[in-house]
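Note that one protein chain is taken out, while the other chains of the complex remain in position.
Chain nomenclature is as follows: A, B and C, assigned in order of appearance, with residue numbering initiated at 1 for each chain independently.
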């Protein structure tokens, strides 16, 4: 769910850019550092970005026949940690704006904030929390995906509500409207992505178990920083 | 629209060889005009200017533009409807045109909805000037001059190239899966459960292939002398004063023309 | 009109799969195949030849039902293929396509699981699936691989497993996109032997290839894709047609080239036939 070009007022655009900037700059710093230490990480990060983009070419199965696409911010958060995702997410959003006409440049700040910052951070928080409480991997991943999508959807609805408050019931009423309208597609999508996440990680655990363990995604392995483990997997 | 049709149009467009800065100025200048001027008549001027630039000067086929606009139009329609219908009890029931229960449509919400659609349409059209004439990579190369760290631009550049490689992989893997009934397994609810598993397997295997592809591309680049930056030849482009002048004229004109009609310059 | 009629009559004999005035392309591209009418009959080995980018893969994708033609149609056993889910499911049980790169179609961690992917989707009982997997692997001469992890296989082994995955669905017609590309010469011989076994087991095989020598030796008929159209005919006849192979970016296979240079009568297809033609004069040579 991307806010289209042009519909936020200049002030709001500026505010959301300002809100997103620290996260993106932080992420970009980390990326620059990682790449300086390991030039080959460039390729892996680019692949992650491309993969996130390309996910929108994969249709999710549905009973009804309507089509929806996974957003994949949850997967990214687990595999690459939220700061890196803030940067990668913004790149992907620029690509989506210019290659698919989804979203826009003036609304890039707002979209980055909801999709590349709020989503990954909230999803990742749920993931860590579940793991800390001793929950199973599958649950952690399910909650991560669901809440990454869910928070994105809520933040977007509020961003729109602030821009277009209801004449009678104000911002809260408008938020209710947007939440209601988008719920039709976004809640099933969030749940679907949660399920898909479990299946995906189960598949990966069978096919690429050791790599995932070294990334610290599956239990029973070292919980190293993303860059170190990326190097390890690069050698496999 | 396929996932690459905007990009294909951009590569084939006659404006491809124009300096990126000129196209960015025109496109983002119009976006800013659409954002800041009063919806009436600012967005109309912007929409017309953008459409003329795209269809008449950059010679993009109308079909491509229409396909590109489909997704944003759906969003604008949804957004427009949700803004148009307001909820809650109005203080003054005569001030609304229509109401049913807590839902109502009145002049305020109608103006808001019209604003949303007009701004959105004009903004998206203006952005499409850039999207339909400038391949992403040109833009990224151009951004070097703003002292964006090279490694970030290089990641973006590689992302662009890998998107196409991965799209191919996704398409073929998807097809291979369909050939073996991966999308239509037999079982309850059209094999609902297996379909989900098959989708996960597809995503997973594409992910793993993407990973190994990244490693192989890295090897390939190291072979060619890659150490720490991905330097390539700068592209030569000839600027045009006429283009710059027209850009300035169009933007300033749209802005100025708002004064007599709307009585103000800001939205 | 008359020619068309004759075609229909001929097809009704045993047209396992065919196309009728098929036009096909990819989204946003100019036309790739135009007005293509070909047919594949039971038991007839077909080689699909043509330049890079001429549309061999596109034709195979239309035939397998995964690409919907712009106009015209694909016919299986005389009946037009519709592109709805039910019809496609039926079609795919009968016609299987194996793509060029085995990595595109190996989805599972181990070989048995992967070969079982199709039969499981067909909703067969587990015992039947197990049986089919075994038979498919045996036919391809790959039973020793059953327990191995997919990512540990060599390229040639992955290729055989990919074919086994299609064979396990027991199709009437197996379409292969460059099944020998990237294989070492011994691997090519093995793959061709496997295809022969398959044929004996009742599966008709068609393949796209760039190897004209192989096509001449193996195939009965050729489909040559050239200038958006497809020419169908006996493989030795088409491959001896200098004009056609020039336009299709092919080369003369060596037995035909040799026969032409030596002005031998007939169209030898392989080493044995060349030797046969030259045979009378062997003692002289040895002398």
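Quick note on the criterion: a residue touches a chain if its C-beta (ideal position, glycine included) is under 8 Å from a C-beta of that chain, and two chains touch if they have at least 3 such contacts.
Everything numeric in this text was worked out from a predicted model, so none of it was measured.
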item	value
Of B:221, B:246 or B:262, the one touching the omitted chain in the full complex	B:221
Hidden-chain contact residue, picked from the options C:98, C:183, C:205 or C:244	C:183
Footprint left on chain B by the chain that the document does not show	8, 11, 135-137, 157-158, 160-161, 164-165, 213, 216-217, 219-227, 230-235
Residues of chain C in contact with the chain not shown	50-54, 154-156, 178, 181-189, 210, 212-213, 249-251, 254, 257-258, 261-264, 271, 274-275, 278, 281-282, 284-286
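FYI, only the chains that are shown with their structure count from here on.
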item	value
Topology of the chain contact graph, where touching chains are joined (line, ring, star, complete, other)	complete
Two chains joined by the most C-beta pairs in contact, as defined above	A-B
Remotest chain, chain B as reference, centres from CA atoms	C
Centroid spacing, where centroids are CA-atom means, of chain A and chain B in whole angstrom	19
Interchain centroid distance [CA atoms averaged], chain A/chain C, Å	43
Between chain B and chain C, centroid-to-centroid distance (C-alpha), Å	42
Contacts with two or more other chains, residues of chain C listed in rising order	108
Multi-chain contact residues (two or more partners), chain B	4, 190, 201-202, 204-205
